[in-house]
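Of the protein chains in this complex, one is absent; all others appear in place.
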Amino acid sequence: MSFLSIENVSKHFGSLIAVDGVSMNVERGELRAVIGPNGAGKTTFFNLITGMLSLTKGRVTLDGQDLAGIDPSKRVSLGMARTFQITEIFPDLTVRENIRIPVEIQAGLRMSPRMPKAMEAPIRQRIEQLLEEGGLTKIAGRLAGELSHGDQRATEIMMSLALKPRLLLLDEPTAGMGDDETYAVARLIRRIHQEEKMTIVLIEHDMRVVFNLADRITVLAEGRPLAEGTPQEITQNATVQAAYLGGEA
Amino acid sequence: MTQLILFNVMNGLIIGAFYALMAIGLSLIMSLSDVINFAHGGFLAVGAYLAYSLAPYIGFWGGLLVAPVLTAILGLIVEKFLISRVYGRDPLYSLLLTFGLAFIFEDGTRYIWGAQSLPYQVPGWLMSPLSSSFFFLTGYRMLMIVLIVAVVAGLFVIMTRTRLGLRIRAGTLDLETVSILGVNVRILRNLNFGIGIYLAGLAGVLAAGQLGLQPTIGDSLIMPSFIAIIIGGLGSLTGTLLGGLLIGVAQGITTVFFPSASEAVMYVMMALVLLVRPQGLLGEEGRF
Partner (left out) sequence: MENFDLKKQTPNLIVMALLVTLPLWINYVSYTQLGTQVVVMGLAAMALNFLLGYTGVLSFGHAAYFGLGAYGAAMTIRYIEPSTGLGVIVGTLAGMLAAMLIGPMIVRLRGVYFAMVTIAFGQVFYFIAFRWNTVTGGDDGLTGWKRMPLDFGFAKLDIQRDPTTFYYFVLVIFVIAVAIMGLLLRSPFGRTLIAIRENERRTRFMGINVNLHIWMSWVISCTFMALAGSMSALLNNFVDPRAFFWRQSGVFVIMCVMGGMRSFWGPMMGAAIYVWLQDYLSSATPNWQSFVGLVFVVVVLFFPRGVMGIIRRKATE
């Protein structure tokens, strides 16, 4: 069985069918992009994976474990971390504190009324390492709420990585960014994928990012799966061309 | 015994109707503006005292008609110059603001009308029982019930039939969209606040005839009103009405068997609702 296996999931809101029978299998170490026109149900699909919404039908398993009925906060301990379309960070704390919190949580200190002496050094080391990897060292002392869009996104991604996830879900990581910022964030994602062998699923609008980064692409349209394949296969797929890429590319 | 229970159920219904009148006003304001109006009891007292001061000139019926309107106008002014300034900020600030106003209102009424309780004259024929076997059914009580029913029914008509009501209801669901559609949200919130305060003023005049006048007259009514909202469900006017009547009747019945627990019973009901159905009896999930 695949690392992340999604079997025939559906989500109905009353009579509205937002996601209709989508299956997707993501292998360990793969970078999968989910694309589709607006209203294709991408974010709903994402929320079904992370447990923010409950499934109407179907099954989601991570590394063989069925996720049915598991609360989003518990899915994190199973190795699932995510970012949001609108960046979710701690605006009134510094970047370093933003990173420190998930590092401490990951180290099992969420309930600790004091910092164990033995863990101080390794935790500080890990924070600096994450700041470095995210290119955030220079701005580590600034308040996260005052950063540029791109730096906030990088902070959010590094906060997710601090949890040492096995699967990273990124919801439109470059949404609303200029070219330079998009490039920087895409490079960061590529590095995480290649150097840390992270399994990543991302929703993305920017096709340059998608075709540059993704190992495989899943195309959704009106809540249904339209096609799946390598970037090359997708560009050559006539249905996708007609339904989606034709208008834009 | 049956008569005693009946008497207390009746009593409970009347008190419950008061709670509901207060609570519906509070709930309107809370749903549209995210403000808990702690000064609601203060407005109620103002309505009562205004009716008292006006009665010598325009009589009981005139006071009943005019005092709530004047209170509502005071509400419109307070909203426009004070409360509207904290919209969009942390709800903490609106709570503190109305809290401060509650202090000022209570002290202000005491300053103007004095701390001692005053009698409020109701036409004599209203005070006599309608029949000897139902000695507790005075004309005044009937009047209160009829008036409250009429006002609440009127409010429901406004909320479901008029453009203002539809906009208020739409605004409680999604204020941003309503403002994009070209509705002036400032005015909407102002009028909505005025409606809420009108109900408080009316409750004040009616309560004055029943309980007499005291600067703290609103205090005994505001906490049950909060509980009526919690039990009925925030955002549901029907729920709030139901919540108010329920705790009124529960209080009435408890008075028969265990009088010292008559206040405690509504807190027990609130705890039960929060445990079993935290959104309230008729509230929708995810509304709070």
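The first chain written gets the first letter, and so on, giving A and B; residue counts start at 1 in each chain.
Basically, a contact is a pair of C-beta atoms (placed from the backbone, for glycine too) under 8 Å apart; a residue touches a chain by one contact, two chains touch by 3 or more.
Note that this is a predicted model, so its numbers are computed, not measured.
Chemist: For the chain not shown, which residue from B:A102, B:L188 or B:L221 touches it across the whole complex?
Modeler: B:A102
Chemist: In the whole complex, not just what's shown, which of B:M30, B:V122 or B:L245 touches the removed chain?
Modeler: Answering carefully, the residue with contact to the hidden chain is B:M30.
Chemist: Residue-wise, where is subunit A in contact with the chain that is not depicted?
Modeler: 50, 72-74, 76-77, 81-82, 84, 88-93, 97, 100-102, 104-105, 109-115, 159, 163
Chemist: Which subunit B residues touch the hidden chain?
Modeler: 30, 34-36, 38, 82, 85-86, 89, 91-93, 95-97, 99-108, 111, 223, 226-227, 229-230, 234, 260, 263-264, 267, 270-271, 274-275, 278, 288
By definition in this document, only the chains that are shown with their structure count from here on.
Chemist: Quick one: report the Å distance separating subunit A from subunit B, using the average Cα coordinate of each chain.
Modeler: Centres of subunit A and subunit B (C-alpha means) sit 49 Å apart.
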